[in-house]
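Removed from the display is one protein chain of the complex; every other protein chain stays in position.
Right after this comes subunit A.
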Amino acid sequence: MRPLFTHEIGSMAKPPWRVKPFRGKPLDDNDLEHAREWGGRLGVEEQDELLELLAKRDGFTAEEKDRIVRFSSLFGVRLQERAGLDLVWDGEQHRVEMYEYPVRRMGGFAFRGHVRSFDDKYYRKASCVARPSLEAPYHTEEYRTIASFARREVKIPVTGAYTLVDWSFDEHYGGGVAPGARDVGQTRKEARARFLYDVAGDIVHPNLCSLHEAGARFLQIDEPAATTKRDEIPEFIEATRLSVGDLAGKAFFTVHICFSNYDLLFPRLTELEGVLDEVHLEYANRDSREPGVSKDKRIGYGILDFLKGTAFVVGLGVLDVHTDFIEPPELIRDRILFACEVVGDPGRVFVAPDCGLRTRTWEVAFAKLSNMVAGRDLAAERLGL
């Protein structure tokens, strides 16, 4: 892998012609135009076949819906390739999102309703009602589909055990805890650890094994919740170790963490050297938008001081995913140069958005990703790479 390798992190928005058929809503002219326009812009080779399929507009069969998903996956991959990324996937076109999709494919969970994530954004939250179980790996076919048409290396994100547990309620492991009872805190902690290790060993590890067996070599463990609870970093570390298990060294493992108190991760995270290869964090959300490579301009990148002495590749978030602001290439360049200066080795810096771009339109996401690659190129040029 070349220095300043670029990749997307997670999700992208789904095109309207992907969404509406699953909601039972008819497609309109704008939806067809979206497919036509983006198919042309991205050079999608089977565009005519898609337009012919979408011309039905309503009443799609299950088989036709599967084809629509495959097309949106193809578009997602082509969008990332056209933006110039080195490592691609389809931006979650197969999945509802990163929590509900896997939870619906395992046993032991029941959905209980919506809770707020932020602003007016809500997610459907499940509760563990029995020991989690896996009937079949749930990302392997997705990988095979993407790999069948990707022109670059493919990465597959898998939601990590800690996040699956933290984003769920628990009625099974800790169900019998009574308020104010003796040892209530310790009882709760032990119950949660059992829940976590079961998900790591029985759910996440078999999925990673299946992906590896299918040929996937870039595996991203999404753990946005990793630092949620201040005293559970040891449990997060152990769950990650259990999740990767004997695959360590056989694939390139990234952990992605975002919008968190990263101070809590260090120094314990170094226990995962040799298990994980890349640690990707969100930085741009906390940074200034002024160009420059000084510390007072790059205020969002302070955590690099903790990472520079580790063996990890630094996954550098350079795009704020919660705003339509299109970061200029020069700003991205300066964020990268600052990181390279701190880390001391451009070969240990990979470039990515802060997180998934699903809340942005394709127009905005494509502009951001294209500028990210342009900024990377400027940084590489400045560094003589």
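List of remarks:
Methods note: contacts are C-beta pairs under 8 Å (C-beta built on N, C-alpha and C of every residue); 3 or more make two chains touch, one makes a residue touch a chain; residues count from 1.
Methods note: contacts and distances are computed from a predicted model.
Between the listed names "Energy-coupling factor transporter transmembrane protein EcfT", "4Fe-4S ferredoxin-type, iron-sulphur binding domain protein", "Uroporphyrinogen decarboxylase (URO-D) domain-containing protein" or "Methylamine utilisation protein MauE domain-containing protein", the UniProt record for the complex's undisplayed chain reads "Uroporphyrinogen decarboxylase (URO-D) domain-containing protein". Although one chain is not drawn, the whole complex shows that of A:228, A:270 or A:370 it is A:228 that touches it. Screening A:179, A:267 or A:384 against the full complex identifies A:179 as the residue touching the chain left out. Screening A:56, A:114 or A:217 for touch with the missing chain picks out A:114. One of A:70, A:125 or A:139 touches the chain omitted from the figure, and that residue is A:125. Although one chain is not shown, part of subunit A still touches it, namely residues 112-120, 122, 125, 127, 166-167, 169-171, 174-175, 177-185, 188, 225, 227-230, 259-261, 285-286, 320, 322.
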